[in-house]
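First the structure, in the form of structure tokens, and then the observations on it.
The complex appears here without one of its protein chains, the remainder shown in place.
Chains here go by letter, A and B, matching the order in which they are written, and residues are numbered from 1 within each.
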Amino acid sequence: MEIFIEQILNGLTLGSQYALVAVGLALIFGVVEIVNFAHGEFFMLGAYAFAMVYPYDGPIPYPLAILLATAIMVLFGIGYERVVIHPILDKTWHMQIIATLATSIIFINSAMAIWGTTPITTPTSLAKTTVQTAYFNISYQRMMVFGVTASAFIALHLFIQKTKAGKAMRAMSQNREACAVYGINIRKISVLTFAISSGLTGLAAALIAPLFNVLPTMGILLTLKAFAAVIMGGFGRVSGAIYASFIIGLTEALAAGYGHYLNIDSAYRDAFPFGMMVLVLLFRPHGLFGKRVGI
Amino acid sequence: MKIPRILFWFCLVTFLAIFPLVVKTPYFIHIFILVGMYVIFALSYDLSVGQVGVLSLAHPAFFGVGAYTAAILSVNYDFPPLLCFLLGGILAAVLALGIGIPSFRLSQHSFAIGTLGFALIAELICRNWIDLTRGPMGIPGIPRPTLSIPYLFSWKVDTLTKFYYFMGILVLLGVGFYHTLVTSRIGRAFRSIREDEILAASAGVHILKYKMIAFISGAAMAGIIGVYYAYWYTLVSPEQLSLYYTTNLLIIVFLGGRGSLRGIVLGAFLFTALPEFLRITPQLRLILYGIILLFVVLYFPDGIERIFQRLTTPKKIISAFEKE
Partner (left out) sequence: MASHLPILHIQHLTKRFFAVTAVDRVDLSIHAGELVCLIGPNGSGKTTLFNCVTGFLSHEEGHILFKGQDITHLSPHQIALSGLTRTFQIIRVFPKLTVLENLMLALQQHQEESFWKCFFRTSSIRQREAQARLRAEELLKFVGLTRLEHEPAENLSYGQRKLLSFIFALMPDPDLLLLDEPAAAVNPTMINKMKEYIKTLNGQGKTILLVEHNMEVVMDLAQRIVVLDHGQKIAEGSPAEIKQDERVIEAYFGR
């Protein structure tokens, strides 16, 4: 029973991480219609940014570090949009994919060159203090992860539904050409989308980094899992991506925890999201919660 | 200035044929072998990316299948090398069939992502199926091959020079296959799909069939070159299936010019030989590659081929306002 609860918690944590990242990816894909292969690297850079401002449980308070890391990533997202995305907006999809793939390589190797390949840790006191209940232990850090993730999504939802900018984003995801006619500034929305997506990954990094190691290659698998979530969730549908992220996180955790009963090596747990994604693509090419898309 | 194509190729082939007899330094021969491998590898990739126009990210998996097939069969079961080449190509083709059938049903984005997923699964399997692949340790000790057909010939490839000539033969075969395929009607069908799939379908082209042909032939070629690699390097490991190779391929194909034979050959040379000569750290090299790739994609999507065309054909002046 304890293992079960432990894995559920692991799964929810993973799910939160994936969700924050996948939502950003879904927004980019839905609003700007770009497949951002470097998205996992946003997370990685966010983790390093967090490590820079909060190297050893200080010197600044943790909440401030979270805000700072998020802010840095927001700026990064804006810069990325200007330098990389803007020139490729009107190019073919192959070019877009390759361009973002190229930036992914640049980021990973730059991180290696700057920070080395040895993993670093960014412990927080929250990660070390736990709450003990009858059935399970949970660190404050994890509770924070859940809490902040939930709040972030609520905030995002309100933003998209209620604000003018949010509505513009929704409009653009539905019909880009029409937006120009209605006076919606596509450039600004594009920058905004990247700012938000990047900010979300920065937030995710600040929350999750204390629980795991930070290394330059941490984003690679994450990109693909985020894609898996976006695809399963229905290609750009934010809510779908969130649900799918949690499904992936939980499946992964349960597979790792219980895999040995089925003789599956826990090393394979990374294959699960892809296996699921492949299956979903086979049987429901529009995603589990899909809206219809593309050819 | 016009450079006739035949002259170009003739000079190139002659130079390469006498190269190891003149230049004795192993280092350079080694590099040329590497270039040869990348030429075939890139051409095989171009069949999918350049000719038909599908962005597959699964290619290293086919190379890996070939390499591991040779490794496992040679080391454990002492299979004759020529048979390993055959099997490597066939197994890679079968894998391509397996990946292609579900993936080609998807939209283009999903196809890229789906093939990426398959590539990752392949690498994970190689890394973790210890019983078969020995995991991260890889399979060492692959013996030098003796290519033989009983009663016909037997050739033990055990020196660097022999490997060089063996590679030369494979390159000739690979280039010959690519060129023949691409200039045939089949190639025309490929390019029609690349240019406009809907128009091609409305003209009777069976889209899935031709995509599969390109994908599977490319996979077989990659598999065969994977087998060569196994015999040459004598060690295969999961690194061979890494996405790093996809990047290299993308650079060569996009820089060289998708769909262009000579462009890709030159691209393979530039991107394999040059870094060897430059000797910078792997990270810096990759950063440079990334920047170059980004630059090329943004500003020179048609690559070297454009430059070639300017050198070898006079520019035609076309008036778009000619009377109809």
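One rule holds for everything that comes next: a residue touches a chain if its C-beta (ideal position, glycine included) is under 8 Å from a C-beta of that chain, and two chains touch if they have at least 3 such contacts.
The structure displayed is predicted, hence computed values, not measured ones.
By the touch rule given at the top, the unshown chain touches B in the complete complex. If you put the hidden chain back, the residue from B:M37, B:I99 or B:L181 that touches it is B:L181.
Touching the chain that is not shown, out of B:L16, B:I99, B:M167 or B:A189: B:A189 (per the contact rule at the top).
Listed here are the chain B residues that touch the chain not shown: 180-181, 184-186, 188-189, 191-192, 195-196, 198-207, 213, 318, 320-322, 324.
FYI, only the chains that are shown with their structure count from here on.
Chain A and chain B have Cα centroids separated by 33 Å.
Listed in rising order, the residues of chain B touching chain A in the complex are 49, 53, 55, 102-103, 105-110, 112-114, 116-118, 120-121, 124-125, 127-128, 243, 247, 250, 254, 281-284, 286-287, 289-291, 293-294, 297-298, 301.
The touching residues of chain A, counted against chain B in their complex, run 35, 84, 87-88, 91, 93-95, 97-99, 101-106, 108-110, 112-113, 220-221, 224, 227-228, 231, 265, 267-268, 270-271, 274-275, 277-278, 281-282, 285, 293-295.
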